[in-house]
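A single protein chain has been omitted; all remaining protein chains appear in their positions.
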Amino acid sequence: MKGLFHVTPSGWAGFALAAFAVLVLPGISSSYWLSVFTSASCFLLAIAGVAFLYARLGMVSLTQVGLMGVGGWIALRLNYAFDFPFEVNLALAALSTMVFGWVLALPALRMRGLYLALVTLMAAGGLEILFATFQFPNGGDGFWGVKTGSSDPFRRPFLAQSAEDYLRYVIICAVLGFVFIELHRRLQPGRAWALIRRSEASAMAAGVNVTLYKTWAFGITGLLGGAAGALLAGSLGLLDDGTFRASESVMIFALAVVGGARYWQGALVAAILYKVLPALLNIWGVDADLSYVIFGAGLLHAVITAPDGLAGQALQGLRSLLRGKGRRDA
Amino acid sequence: MALARYKNWLLWAVLMAAFIGWFGWGGRPQMVGLFVASGLAVGSLYALGGIGIVVLFRATGVLNFAGGAAGAAGAMTAWQLSEWGIWDPVGWLACLLVALAITLFYGRLIAPRLAWRETVVKAVATLGFALIVLGAVSFLWVDDPRSISLPTDGVGVRILGMRITATRLIVFAASILIVFGIWLFLARTRVGLQMRALANDRDLAALMGIPILRVETIAWGISGLLAGFTGLMFADLIRLEPTVITFMVIPSIAAAICGRLENLTVVLLGGLSMGVIENMLTMSSALRGVRPIAPFVIAALVLLYYQRGQRLTFGGRD
Partner (left out) sequence: MRYGKTLRMAAAVLLASLGTQAMADVNCGMNTGQAATGAPIIVGGIYGDAAPGDWSSSTDSAAAYFRCVNANGGINGRPIDYRVENDQWNPEAAAQAAALLVNDTPTVAMVGNGSFIEMAVNANTYEQAGIMVMASACAISECFETPNIVSTNEGPLPSNLGAAQYAQEELGAQHIACIGLNIPDNGIWSCQAVQDFMRSRGGDSTAVLINPGAPDVNSALLEAMASGADTILINQPAGIALAILSAAEEQDLRDQYNWIAPTPLYDLSIPAAVGEYWWGHLYVNAELAPLQVNGPDAQNWAAVLDQYGSADDPRDTFGQAGYLSARFFVQAMLEMDPAQLDDRAAVSTAIRGISGYTSDLMCGPYYVGDADFHMPNHAGYMLKVVEGGFEIVRNCYEYDSPYFAPHIALETQLGLR
């Protein structure tokens, strides 16, 4: 238990970066960049979920953006149906999505590798159709809550009414998400996951309840995805099915691999590539079609050249640089 | 084992009959016939896409998301050539060649560099490639209403009260012939044998001295040609829009899943059933709106059915 709250150098770096992001970033960002960074932070949380599942258990979920949609749908639905504050909507959306993740995971967990990935892809495809058919609630009547005309207002957190405060709020949520994962990793579930990743058979022989811990991990991924979706809903005030296509779920996973699933920096790199880079290309006036080409090429290049992801490569480089310096100093 | 196989076929037949009976009940038999015939046409396209995916996956271990994009690029090329007044068959040939070239480019130049990655990562990498192709195609051809028509669109026969054009018959027949042809190829030729060996155990096959590069190139080529053919047929029968053709790959994967990524006959039947069920859902007022969900639900159920009775899979490879 002693090491539970021990903060590693990488952890300190993360907290320092988060502090910078919370204290300085909103102040120096224009409205455009506030909106970009808020989106990126929402997706950071979602990517953290996929990356965690992949790095800790070797399981691939190609439905994370679909789960975000589920979380966002629930948050919007609650917002218009009841007078709960944002935090309650956020928590309920995250928890419901976690349950949804379990329901999805229980039958799927017998599968491994590609088949698990494919069954989650089928779920993403199905969710895409459901979102396109029923749309997201915008204050209308009935169960689906959809009306024509402009949407009713979405209540933001009491503490974060302005765009700047909302960015801070989302970053803090994302940091909490990472801490949540890290604490899990250091406790009983983390040990079970490590064993399962090595070999399911030996995990079972060691008395680990494999199904329970795999489901648990899937639930965490759903929880983070659902929270990310609810936060995204708060950022825009409404959601559109175009955000939650199955291909985006595949893209998020690909970027998590490109960034480096084992490191928190990897998820950050992935979120930056996914949301900040296109915004930058847009500002530079690159044609939207061509930025797809650039994006795709970058993705392929990184998958080919960086086995541990870009973050892994960078950290490796940093480490050897420091070592080299240390040797010279000695 | 043999009995179990027959049981699966029987179960499939009973389920399909029950489904069509259930949804068709109360509808005019004429309309039911129309929906089934229309569903078979879409289903053959799902199946064709799925067959291309499975052939490639078996031989190379790559699940290709970029087949649709290659087909889209081919179909747009065919349209462009026809716009320039070039004799149509040249355009059709160009469609196949462009899809072939794009697929071979990936297969020869990019895929080998990813050989060390796990299957899922290899699969998502092809999505990156699909984005490159789609981006380039959308850049070259600005969005505009376009259509391709083949001479076979003009002739047709009436089946079940629906006029079926020769193009649809060709697609349907082609999907069956291609399955049969590939089965013959795998069973009777030396390269086919080598492909089967690769599908069975790659490392062992490599140790035995199977020329992996050559066999893989052939597999990429076959899947490229299939992508081109599917793209052209899709453009003619459904729509000539690059984005739609590109993402057609996702229901195609659903069809491939039905055959467990290995059995082409089941891929064909799965694709056809998906098309029919999707169309039959139109008869239900409650499920009408969500009918495109059918392939995904079916594929997920089939996957779960295959896994029944298993508890955990130990060891082994994906």
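As written, the chains take the letters A and B, and residue 1 is the first residue of each chain.
The rule is short, and it goes like this: a residue touches a chain if its C-beta (ideal position, glycine included) is under 8 Å from a C-beta of that chain, and two chains touch if they have at least 3 such contacts.
On a predicted model such as this, the values are computed, not experimentally measured, just so you know.
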Displayed chains contacted by the hidden chain, counting the whole assembly: A, B
Among B:165, B:194 or B:273, residue touching the chain not depicted: B:165
Touching the absent chain when the full complex is considered, from B:146, B:196 or B:260: B:146
Contacting the left-out chain in the complete assembly, out of B:112, B:221 or B:289: B:289
Touching residues on chain A - with respect to the absent chain: 30-32, 34-36, 39, 128-129, 132-133, 135, 146-151, 153, 163, 232, 235-240, 242-243, 275, 278-279, 282, 288-289, 292
Interface with the unshown chain - residue positions in chain B: 27-28, 31, 34-35, 38-39, 41-42, 134, 138, 142-147, 149, 153, 156, 162-163, 165, 168, 234, 238-244, 248, 251, 275, 278-279, 282, 288-292
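The rule is short, and it goes like this: only the chains that are shown with their structure count from here on.
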For chain A paired with chain B, centre-to-centre distance based on mean C-alpha positions, whole Å: 31
Sites on chain B touched by chain A in the complex: 63, 65, 110, 113-114, 116-121, 123-125, 127-132, 134-136, 138-139, 247, 250-251, 253-254, 257, 261, 289-290, 292-293, 295-297, 299-300, 303-304, 307, 310-315, 317-318
Contacting residues of chain A [partner chain B, same complex]: 60, 62, 107-108, 110-115, 117-119, 121-123, 125-126, 129-130, 133-134, 199-201, 204, 210-211, 246-247, 250-251, 253-254, 257, 287, 289-293, 295-297, 299-300, 303-304, 307
